[in-house]
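Quick one: this structure, given as C-alpha cells, is what I'll be asking you about.
Removed from the display is one protein chain of the complex; every other protein chain stays in position.
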Amino acid sequence: MLKKEKIKLLKKMKLIRLAEESIAEKYSDQKMRCPVHLCTGQEATAAAIGLLLNKNDYVVSTHRSHGHYLGKGGNLKKMLAEIYGKTDGCSKGYGGSMHLIDLNVNFMGSTAIVGNSLPVGAGLALTIKIERSKKISCIFLGEGCIEEGVFHETVNFCAVHKLPVLFVCENNLYSVYSSLLFRQPKNRSIAKMVNAMGIKSFSIDGNDVNKIYELASKELPKIRSGLGPRFIEFKTYRWREHCGPDFDNHIGYRTEKEFQKWKKKDPIQQFQTKLLKNNEITKQEIKKIDKNLLNKINLAHNYAEKSPFPKPSEALKNVYAK
Amino acid sequence: MLKKEKIKLLKKMKLIRLAEESIAEKYSDQKMRCPVHLCTGQEATAAAIGLLLNKNDYVVSTHRSHGHYLGKGGNLKKMLAEIYGKTDGCSKGYGGSMHLIDLNVNFMGSTAIVGNSLPVGAGLALTIKIERSKKISCIFLGEGCIEEGVFHETVNFCAVHKLPVLFVCENNLYSVYSSLLFRQPKNRSIAKMVNAMGIKSFSIDGNDVNKIYELASKELPKIRSGLGPRFIEFKTYRWREHCGPDFDNHIGYRTEKEFQKWKKKDPIQQFQTKLLKNNEITKQEIKKIDKNLLNKINLAHNYAEKSPFPKPSEALKNVYAK
Amino acid sequence: MTNRKISFVRAINEALFIAMKKEKKVICFGLGVDDPMGTFGTTVGLQEEFGIERVFDMPTSENTLTGVSIGAGLAGYRSVISHLRVDFFLLAMDQLVNGAAKWHYMFGGKTSVPITIRLIVGRGWGQGPTHSQSLQSWFAHIPGLKVVMPSTAYNAKGLLIASIFDNNPVIFIEHRWLHNQIGYVPKNEYKIPLQKAKIVKKGNDITIVSISFMVVEAIKAINFLNQHKISCELIDLRTISPIDYLTINRSVKKTGRLLVLDTDNANVSVASEIVARISMNLFNFLKTAPKMIALPDVPTPSSFGLTKNFYPGSKEIVEKILKILKKSINTNKLSNSNDLHDVPGSWFKGPF
Partner (left out) sequence: MTNRKISFVRAINEALFIAMKKEKKVICFGLGVDDPMGTFGTTVGLQEEFGIERVFDMPTSENTLTGVSIGAGLAGYRSVISHLRVDFFLLAMDQLVNGAAKWHYMFGGKTSVPITIRLIVGRGWGQGPTHSQSLQSWFAHIPGLKVVMPSTAYNAKGLLIASIFDNNPVIFIEHRWLHNQIGYVPKNEYKIPLQKAKIVKKGNDITIVSISFMVVEAIKAINFLNQHKISCELIDLRTISPIDYLTINRSVKKTGRLLVLDTDNANVSVASEIVARISMNLFNFLKTAPKMIALPDVPTPSSFGLTKNFYPGSKEIVEKILKILKKSINTNKLSNSNDLHDVPGSWFKGPF
C-alpha cells in the first residue's frame, strides 16, 4: 500500500468513527428521532473496502450501514440530514438511518430487514454480467444474516451465475443481544461453509485494516475479471449498544472484559500507531486530520439541523413512481 | 443384513414400485383426479430407511411421498383412497396425493410446497430432545429443496440443537424439467456443503439398497444416542414424468439415453438378481411375492374406488380444530 | 382483423415477445421459463429469440428470485418474473412487501423497481389447499404495488405490455382456467392503461363488478338474465389495485345496485373493499343492499367430492341477482351441463 493510500485509509476510518461518535454524543438531544445502529469499532472493513471500490461499483447494505455509506464516499451531510429526518436527507426523510442511498456513488440502498438487501445485490451483479462491464456489486452483511435462508439462496444464485459479487460479512459475534453460541453451530467456520457452498471464501481479522486492504486488493480484480464471487468474513466487534448511542456491556449479554479486550484491538489506534512508528505520519498531521474531520462533521450536523422538515402532506407522495 | 431383512426389503421396494405403477396404469381412467408425483425408480431409499425406522419415529415428506409413506408402513388403502378423493382417504379427501398422513406409524405429513415440511420435521425432533426419548425425526427431501433458504435454516437449527434428525435427500438430478446444472454450482457436492454447515453428511448411490441399508443402520443409532443430526444424499433417478403417469424423455429436457442408463440401475432388479445369485430367494418365491402384492394393490384400488366421496358440504368443515 | 383469435396463453407470449424486442433491458426469469412446458406455453420461444442472458431458469429460491428482480430494477432493467402458482410466491413476501413495494417510497423517490410478477391461480383437478390460492386481497392491501387480473386474451396482452413498461412493481395474476380461452387479439403492440376498468356490458338494473375468471361466469349469468328482461351492467375491473372507482361510481349511480364478484376468499377481500367503499361513498344512491360473491372462507379441498359446490359460478350469480331484485325465475337450465366440475373443459385430462 502506498503511503498516500494509507493516509486516505486512516482518514476514512476516522471519518466514520468521528461521525458515529458525533451521533452518539448528540443523540440525547432527541433531535435524531429514529433508531440508529452505530458501527464504532468496525470501521476497518467499511473504510478499506470502500476505498478499494470504484465509484460506479454497486453497494447494498444493512441496518448498520453508516460506515459502509461513508466508506463508499456517500454524502455525510445528507446522511446526517436523513437521520434528523430532514428534506435534505439522502432519502428525503422517508427512510431514516436504516434506509440510506447515494446514487452519486452507486450506494444503492441499505435496508433494515436482516438479509433483505442480499438478493438485491445479486440482481445488480446480474446486470453487470449482462452488460459485460467490469463493475462489482458489494454486499455488506452481519454474521446474523448467515442464519437467514435468503443468504444461502443468494450465495447459490451468485455461484451458479458466477456473478461479480463481493460479500463482506462483518462478524461481530452478536445479533442484537444474542450470542453466536445459540445461533450457529459451535466451531463451524462461516468461511469454510460458504466455500463448500461454491464461493471462494476467506476469514480474516476485521480490525487489521492492512490485511483487509491487502486481501481485498488481491481479490477485487479477480471478481472484476469474471472469476466469480468472493466471500470474506471479518472478525470484529461493535463497541456501542446494538441500537442507540450508549454502551450496554452491563446489561448482561456480554462482558465488560470482552469489550475491553476488543477495544484494545481498535482498528484505528492500531493502524495509527503503526503509521507513527514507521514515520509515515506525524502527530501533528494526525491532529490536523482530526481537527478537519471534526470540523466537517460539525458543519454537517449544522446543515442537517438547519434543513427543514418535510411537510406532513409529503408523506402521501412517492408511493408510486411515474 | 439378515436374510429375513433382505426379503422384507425386497417386498417393500416391490410394494412401492407396484403401487406406483398401478397408479400410472389406472390414472387415465380419470378417477384419480389430483396431481400425482410418482417415485418409480427411487424405491430403494424409501424402503430401506422406512424399514429401519421404528414405528414411532417421525417422518415428514414432500410432494413425491407415496414411497416414503408406504416405506414407513403407511396404510396403502387409505393412501389410494386419498388419491381417489374419498372419505376413507388418509386425509379424508382434503389433501390429495400431495398431503398424506398416517398417525398410526407417525407419518406426520407430506406437503407440496418445496421445503415446507423441513422445519416441521425439526420441530418434531425438538420435542424428542425435550422428552429425552430415543425417537428420530426423518425428513425426506429432493435435491431441489436444497435451493430453498428454509433448508439451510433448518440445517442450522438442527445443528445448533444437535437434534435427532435424519435428512434423506433424494437427488434425482431434476426439479420438474430443470436440470441441476442451472440450479446449483457445477461440481459442488451437496454432502460436503451440508457437512461444512455443521451436520455430518454422506453421499451414496441411491439405487444400491444394500449400501443404503448398511449406512443407515450404522448412523441411525448414533442419531438416537444424541450424536446429532445426519444428512445423506442419495443419487437416484425418477423414471416417469415429474407429475403424472407418463414418461417424458421425449419432450426435451432429458434424454432417452440418460433414462435407459438409469433404468439399468433399477434398484429392485439389482437387488433381486443378487438375492437369486446368492440363493437367498427362489424365482418361485419372487413370483409369489409379486402375486401377493399385486393382489393387495388391486384390493386397495377396489377399496378406494368403492369408498364414497365426501359430501360437498364437508368442504366447509375442519377449518378450525376444536 | 377482429377475427384474429388466439388463446390467452398466446396473447401473453406475444406480449413478452413485443416487450423484449422493444426494450433490451426487459429480462424474463423464473422456475421453468425455458423448459419444454414454458410456463404453460406462455414463455415458449423466448430464450431462443433473446438468449439465455435475458431469459433464464432459476433455482427453487422464490425469495431471492424476487430480490434479484429488484436489484436488476435499480440498474434500469425491467424484470418479468413468474411463479406457476400464487402459493409458491408466499416465500417471497419479505422481498415483495418490505422491498419492492416500498423501495421507491423509502428512498424518497430516488429509485424505482419496474417488475412484473406473473402469478398463476390454480383451480380444479384436486389442486387442493396449497395449489389454488388467489390472494389478490393481500397484494391489493399493500401500498406501492399495482395488481392486475386480466379476464380475456385481449386484456392479457395489453395489460401485460402496460405492466412491463410501468415503473412500479406490478402483480399480474393469471387464472389457469383462462389460459385456454380464445379471443380477439390485435397482432401489434398495444397497451391497456392500468387502473382503467372496462364496461363489458351496459345495463340498468344492477352493476356487477367482476374480475378474472368471474367475468366469464358473469357473462353467462347476464346472458341468461337478459332473456328474462333483466339488464345488468358488467364492469371488468382489470386492475385490482388501484381501483377505478370513477367507472364503478358512475355505474352504481345509474343502477343503484351492486354485486361484486371475486375469486378469492370472501373475508377481507377486494370484493369487501369495493362493497365498503361504495357503501361509504354512494350510500344515498343505493336502492338495495350491496352484495358480493366470493369463495367460502376455508382452504381449498382436493377431492372431487368436496369441490363439487366449492366455486360459485353463473348459477349463483343469477340467483343472487334475482334475490337482490326480488324476482323469481326458474334457473334449472343454468345448472352446469358439464358433469366434471373440476376441469376447465373436457379437453383437460390432468395431471396439472
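Think of it as A, B and C in the order they're written, each chain with its own count starting at 1.
We take it that a contact is a pair of C-beta atoms (placed from the backbone, for glycine too) under 8 Å apart; a residue touches a chain by one contact, two chains touch by 3 or more.
Computed from a predicted model, the values in this text were never measured in an experiment.
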| item | value |
| --- | --- |
| Where the missing chain makes contact, among the chains that are shown | A, B, C |
| Per the touch definition above, residue among A:Leu70, A:Ala112 or A:Ala125 touching the missing chain | A:Ala112 |
| Option from A:Lys4, A:Arg132 or A:Lys311 whose C-beta touches the chain left out | A:Lys311 |
| Of C:Gln195, C:Thr255 or C:Ser269, the residue in touch with the unshown chain | C:Ser269 |
| Full-complex contact with the absent chain, from A:Leu10, A:Val36 or A:Ala122 | A:Val36 |
| Subunit B, residues in touch with the chain not shown (by the definition above) | 58, 60, 89-95, 99, 101, 103, 108-109, 111, 113, 115-130, 137, 149-150, 153-154, 156-157, 160, 317-322 |
| Residues in subunit C touching the chain absent from view | 63, 87, 90-91, 93-94, 97-98, 101-102, 105-106, 128-130, 133, 137-138, 140-144, 241, 264-265, 267-273, 275-277, 279-281, 283-284, 286, 288-292, 297-299, 301-302 |
| Missing-partner contacts on subunit A, residue numbers | 27-28, 30, 33-36, 85-87, 89, 91, 93-99, 111-116, 144-145, 147-150, 175-178, 182-184, 243-245, 251-253, 308-316, 319 |
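The rule we apply is simple: only the chains that are shown with their structure count from here on.
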| item | value |
| --- | --- |
| Topology of the chain contact graph, where touching chains are joined (line, ring, star, complete, other) | complete |
| Centre distance in Å when subunit A and subunit C are each reduced to the mean of their C-alpha atoms | 42 |
| Interchain centroid distance [CA atoms averaged], subunit B/subunit C, Å | 36 |
| Multi-chain contact sites of subunit C, meaning residues that touch two or more partners | 58-59, 61, 63-64 |
| Residues of subunit A whose C-beta touches two or more other chains | 149-150, 153, 156, 160 |
